[in-house]
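Complex shown without one protein chain; remaining protein chains in place.
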Amino acid sequence: MSDYGPLKFHVPEPPGRPGDAPNFDGIEIPEAGSVRRPAVDSKAADMKELASTMIRVLNTEGEAVGEWAEGLDDDVLLTGLKNMIRVRAYDERMMTLQRQGKTSFYMKCTGEEAIAVGFRAALSKGDMNFPTYRQQGLLLSTDYPMVDMICQILSNSRDPLKGRQLPIMYSSKEHGFFTISGNLGTQFIQAVGWAMASAIKGDTKIAAGWIGDGSTAATDFHASLVNASVYKPPVILNVVNNQWAISSFRGIAGGDHATFAERALGYDIPALRVDGNDFLAVYAASKWAVERARRGFGPTLIEWVTYRVAPHSTSDDPSQYRPKEESSAWPLGDPILRLKNHLVARGMWSDEQQVQAEAEYNDEIRAATKEAESYGVMGSGASPKDMFDDVYKEMPRHLREQRQKMGV
Amino acid sequence: MSDYGPLKFHVPEPPGRPGDAPNFDGIEIPEAGSVRRPAVDSKAADMKELASTMIRVLNTEGEAVGEWAEGLDDDVLLTGLKNMIRVRAYDERMMTLQRQGKTSFYMKCTGEEAIAVGFRAALSKGDMNFPTYRQQGLLLSTDYPMVDMICQILSNSRDPLKGRQLPIMYSSKEHGFFTISGNLGTQFIQAVGWAMASAIKGDTKIAAGWIGDGSTAATDFHASLVNASVYKPPVILNVVNNQWAISSFRGIAGGDHATFAERALGYDIPALRVDGNDFLAVYAASKWAVERARRGFGPTLIEWVTYRVAPHSTSDDPSQYRPKEESSAWPLGDPILRLKNHLVARGMWSDEQQVQAEAEYNDEIRAATKEAESYGVMGSGASPKDMFDDVYKEMPRHLREQRQKMGV
Amino acid sequence: MPRMSMIEAIRDAMDVKLGQDDDVVVYGEDVGYFGGVFRCTAGLQKKYGTSRVFDSPINESGIVGTAIGMGAYGIRPCVEIQFADYIYPAYDQIVSEAARLRYRSNKDFTCPITIRTPCGGGIFGGQTHSQSPESLFTHVSGIKTVIPSNPYDAKGLLIASIEDDDPVVFFEPKRLYNGPFDGHHDRPASNWSKHPLGEVPEGHYTVEIGKAKVFREGADVTILTYGTMVYVAEAAVNETGINAEIVDLRTLMPLDIDTIVQSVEKTGRCMVLHEATLTSGFGAELAAQVQERCFYHLESPVVRVAGWDTPYPHAQEWDYFPGPARVGKELKAMMEA
Partner (left out) sequence: MPRMSMIEAIRDAMDVKLGQDDDVVVYGEDVGYFGGVFRCTAGLQKKYGTSRVFDSPINESGIVGTAIGMGAYGIRPCVEIQFADYIYPAYDQIVSEAARLRYRSNKDFTCPITIRTPCGGGIFGGQTHSQSPESLFTHVSGIKTVIPSNPYDAKGLLIASIEDDDPVVFFEPKRLYNGPFDGHHDRPASNWSKHPLGEVPEGHYTVEIGKAKVFREGADVTILTYGTMVYVAEAAVNETGINAEIVDLRTLMPLDIDTIVQSVEKTGRCMVLHEATLTSGFGAELAAQVQERCFYHLESPVVRVAGWDTPYPHAQEWDYFPGPARVGKELKAMMEA
């Protein structure tokens, strides 16, 4: 064996660390409109290239081009823009609450707004999302009361989850929003199970799982793909590739030389890779996958290519591990700005309307915050009495004893 | 949503169940010699088609053809044939011991002998396998004492594992055979870790993980591919696709419409799909992957296409769930017969030598069995005294107390 | 009344629920066409179709994870983990998800699932076909843990589990599948057709989750036990002549502490007996509670008899298994304490 040199250990590194210039050379960006749109009943094997490219609709001039631009509803675009503005304003305000010490924790989705908002627009009532903590846009695109969301953030006396959950871990069955888990990946397979149940019952509802690029490495990602591959349930498996998982870049999830969408192909699951900062592409791809699922053609995996502009959470400081200018150098731009430019170019929207919408949402959020705060802020709201409820449907004897002991 | 029909639930079924005629139409078998052999430093992306086809060397005339036939060592082929004969004879004899009640349990690898034997021939001393229970050929291709293997099967007083393990769960670090686990899939990721350690230390040793088609569904299969993708350690990830997992066919692992080899591509890991009943193909592919790993080009996944001729274990009766004639209809034939025919055709071997070799191994095994039985058979060998040792390196107080209590 | 083995009783429970309730589905590895490696689901796929009874990929996390999703949708999966030794890959789904859904969502989502799994040794299964991991579940708030010791209870408790709106881990002592087993492995095996507890009513009935049963009345010492050990305790009692009260717990969580306290206060002595590894086994919880609640009635310490703190060895199975001899010896020692 003497003619073999010593082996070397390989640990992938991102193209830039603090002090380096941002470098996105590794991200190949095809022309908008260059990717075909196959029929929704296409076989995975017949559309493999869609996992390696990137579906994009908006070109640099802000025009909607190509097959994926066809049949998009203008109302959806207008509403989408407004919802994205609303999400961003909400995030800003909640960050402020955290800085004011009114809540313990917050997580923003800045730069990723198009994904949840655009996807939600393609769903119907009764469909169920299994979101991560960065899909507030799903809930903020519905009529779920914003006050209730803020009460959850504040863990106050009107918190719909009674203070039991970390802020941002909303739950609303009614609004197709599964209770968020702190454990990464676990809900992805539950989405598959939910969709299996819908198929078993001969229902028409579909499910959507959500996972981050880093979390694709988790155990249940594979369980999800295997079960989706075997039972072909009506589920959409969303991978939000925002390039970072706290301080680890996509390469630490094995996503440097293959795309996350390509993972699906080995399981005979069709996959789309989509510009996640292009609202039109998001909406078009979502519609395609929803139609496919609801027509009984089974699962689709979608990789949404985007960038986590914000810190991971209020506990995080990204300047410790990535170039400071990285987020502004991100080549796919700002989803709000891109959709706005498109609508302005088409004469459907104006700068004034934009300013006005921002102001309106700020007002809405300010009012909602005020109302929410009237029910208390962190540390002053939730009651210890509630602590022993709902561990089981009926409180067993030992919990009754413990509650008694606590004197509540 | 009224224009959508009710969803249907899909559960894959094998092409045949008891009473049906065997049907292997789904198994595409390319011509021997038709698949190219890329350089060992090829990128995964540049050899994708090797995951979807099947590398075959022996054609129907028993000739070795194509690029993968080049540079194979005749000695290895002769030794390989003998080792396969030895493995099959060993399996037969151990089954008899089980029927005689001398052991509680046994598992055969009939029809799959070429894989472990051919693979082992490509390894060097110091390399480590992380086998499943169907790779006895790895150990039987080395000078590991057969008597010791049988003593393990008999759980007798000379059992190297002191009766602690279920029969067939051998362990021999010295012979590059990691202690077998009853838990499926767990060792696959350990193989990756072992290879990482070898690379970290600048060693030249490589590791090989082993897993069955059914077990690719397990959690740690994904952990293994992710870690292999990220750190590119010198590991070969062997998937033995013998079509069945107890009563479940490959489709229940999601392997009906995509190959198991194709799974690797989404992780940027190169993959070979190989006729596992063709000893020459097995050896050639193994050599390629071993060379690739040892030269520092990282992991390879190999799908070995074969058929589980035997029942799952001595507790199983396959006539309950698959057509009786399925194993004889298996289109890739018997690995021993195929290699024998090749060697006979080339004048390197004869029918007489075959008969003689069989007789020799039967004698060896009979003698080894006799010796092993002299150390006791199931229920009469292992000592309760040994039960408390080796839970920890040093026996803690509570185990000393328990041993005392037991009175040994 | 028909006599059934425990396997038949368990199958019958699923049959009854599959027949009564379209929302019940049954799946797991080899559970569909083949009917399970222990045959507990034999015939059910044929009767109810592949959408109701089917095979799963070999991924226990996936089995439980999909079940949780189905439960959230609103149906009632009853899934099988082929051996309790293989439940660990599903542990995260059970602990972090099944157990927490109701609580964390303020009952917006619930988890009406049942996880059946064969446990315990005595079949020469070695380290990975013999384990009794029940205490790992009793520590997890939000899970119910059930373990029947006979066909009647098995059917009634399994129906109750499937109907329960909370997640239940349902342990099936595999050594009891075919007959009661008292630990005398060298004697001929008996089977349920000769045992009164093999009498299993047809159709629907339930045994309440959370209720223990006094299996044998006695005055001098209480034996708290469950599963296979019920019969080992009985054998030890018969062989020593000690007049013990044997309590078959049947459910570990929620625990029927009233029945326990009542018995121990009567007898003044208590043995806790299980097959699982001693340290941090469920016996620890039982001993802790008994000494806390019955301190002034106890004439001697609560004694635990359990599997040794080693992996379950293959060849030394009968040295590991807490059989009637070991139990009898400890019982006698207790009575002298």
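Read from first to last, the chains carry the letters A, B and C; within each, the first residue is number 1.
Note that in this section a residue touches a chain if its C-beta (ideal position, glycine included) is under 8 Å from a C-beta of that chain, and two chains touch if they have at least 3 such contacts.
Please read these numbers as outputs of a predicted model, since none were measured by experiment.
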**Item:** Contact partner of the left-out chain, one of C:Y73, C:Y88, C:Y152 or C:F181
**Value:** C:Y88
**Message:** Given that one chain is not shown, which residue among C:D165, C:D220 or C:E285 touches it?
**Reply:** C:E285
**Message:** Using the document's definition of touch, tell me which of C:Q20, C:S96 or C:S193 contacts the absent chain.
**Reply:** C:S96
**Complete:** Of the candidates A:A253, A:I302 or A:A372, the residue in contact with the absent chain is A:A253
**Prompt:** Of the listed residues B:A32, B:M128, B:L265 or B:I365, which contacts the missing chain in the full complex?
**Reply:** B:M128
**Complete:** Across the whole complex, the chain not displayed is touched by subunit B residues 128, 130, 160-162, 164-165, 169, 171-173, 178-179, 181-183, 186-187, 189-201, 207, 219-220, 222-224, 226-227, 230, 390-393, 396-398
**Request:** Using the touch rule from the top, list residues of subunit C that touch the missing partner.
**Result:** 85, 88-89, 91-92, 95-96, 99-100, 103-104, 127-128, 133, 135-136, 138-142, 253, 276-277, 279-285, 287-288, 291-293, 295, 298, 300-304, 309-311
**Request:** Pick out the residues on subunit A that sit against the missing chain.
**Result:** 9, 11, 13, 17, 104-105, 155, 159, 162-167, 169, 181-185, 214-215, 217-219, 245-248, 252-254, 315, 320-321, 378-379, 381-384, 386-388, 391, 398-399, 402, 406, 408
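Assume only the chains that are shown with their structure count from here on.
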**Item:** Centre-to-centre distance between subunit C and subunit B (centres being mean Cα positions), rounded to whole Å
**Value:** 36
**Message:** I need the residues of subunit A touching at least two other chains; which ones are they?
**Reply:** 196, 198-200, 219, 222-223, 226, 230
**Request:** Among the residues of subunit C, pick out those that touch two or more other chains and give their numbers.
**Result:** 51, 56-57, 59, 61-62, 89
